[in-house]
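Note that one protein chain is taken out, while the other chains of the complex remain in position.
The block that comes next holds subunit A.
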Amino acid sequence: MEHQRQPPTEVLTPEALAASVGQQGGSPSPPDAVARYALGLGDDALILAQRLGEWIANAPELEEDVALGNIGLDTLGHARSLLTYAGSAWGKTEDDLAYFRDEADFRCRQIFEQPNGDFAQTIARQLIVSAYFTVLYRGLVDSADGTLAAIAAKAAKEVDYHLDHSEIWSVRLALGTEESRRRTVAGLEAIWPFVDELFADDPAADAVPAVAVRPGTLREPFDAIVLPVLARAELAVPTTPAVAGGGRLGVHSEALGHLLAEMQVLARQHPGAVW
C-alpha cells in the first residue's frame, strides 16, 4: 500500500516531532516499510554525529571546535527527527533505538562509522558525506511522505553549510603544505573504498519507491559536486578498491562495536531510567 502524501509540516524539531507524531493533528506514524527506510537514514546521521562529537575539545583550532561541533549538532538533530519518526511506528523512542539495539540491528552505511583518523581524514569523510546528504535531502524534499519531506527540507539547508566547510578545507589542506597534502591524499584513500556503498541498492528504499530516493540515482549528482572539488584541490580520484559494504543489511566494520560500546554504556547500566 502506498503511503499517503502529507503536506510538509512546519520545521520539525525532534521534541516537536516526538510530541506530535501519532497524535491527533500531528504527523501520522509511518507504516512499517517507511519506518525501516527512515531508520537507515537516521542511523547514518546518528553514527556520524557520534564521530563528530569525538572532535570537540580536540580540534586543531578553536574555530574548528565550534565548526565541527555545529556540524555534529545539526547532524544529531537530523538523526533525532528521523529516529523519532521511525520509532513511532513501533512504539519506540529515539533513545530506545539509539541505546538498546546491538550492532547487527544498526542500518548505517559503513562510511559513517569509520574512525575519525586525523583532521584530513575527517575532512575527506565529511566532504563525501556532505555531498551525499546534499543530494539525498534535495531529492527527499519531494518524498510522498510529508514528514520525511519536511525533515529533509530542514536538513538540506544545513548540510549545504557543511558541504561549504568541507570543500574549503579539502582545497586548503590539499594545496597547503607538503605534509597537509600527504595527509589529505592518505585520508581520501582511506575513506574512498566506502563511497560506492552509499549508492548501492537498499531494499528498504526499494520497498517504498514513492517515499524513498533510490540510492543509485544519487551517484551522478554526487559526482557533479565532488569531482570538481577534487579537481580544484588537484587530487586524483583514488583507485583503492571498494569494500563489500552491507551496512543497510546490518553488516558492519569492526569500528561500530567500539563506537556503540562507548555510546551506549551509561544508558545500558540503567535500563528504563529517565535522564
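Note that a contact is a pair of C-beta atoms (placed from the backbone, for glycine too) under 8 Å apart; a residue touches a chain by one contact, two chains touch by 3 or more; residues count from 1.
Just so it is clear, contacts and distances are computed from a predicted model.
A chain of the complex is left out here; the name its UniProt entry carries, from "MoxR-like ATPase", "Thiazole synthase", "Phenylacetate-CoA oxygenase subunit PaaA" or "Spermidine/putrescine ABC transporter permease PotB", is "Phenylacetate-CoA oxygenase subunit PaaA". From the options A:Pro60, A:Pro203 or A:Gly216, the residue with contact to the unseen chain in the full assembly is A:Pro60. In the complete complex, the residue from A:Leu175, A:Ile225 or A:Leu249 that touches the missing chain is A:Leu175. Think of the hidden chain as still there; on subunit A it touches residues 14-15, 46, 50, 53-54, 56-66, 69-70, 72-73, 76-77, 79-80, 83, 94-95, 98-99, 118-119, 171-173, 175-177, 179-180, 183, 262-263, 265-267, 270, 272-275.
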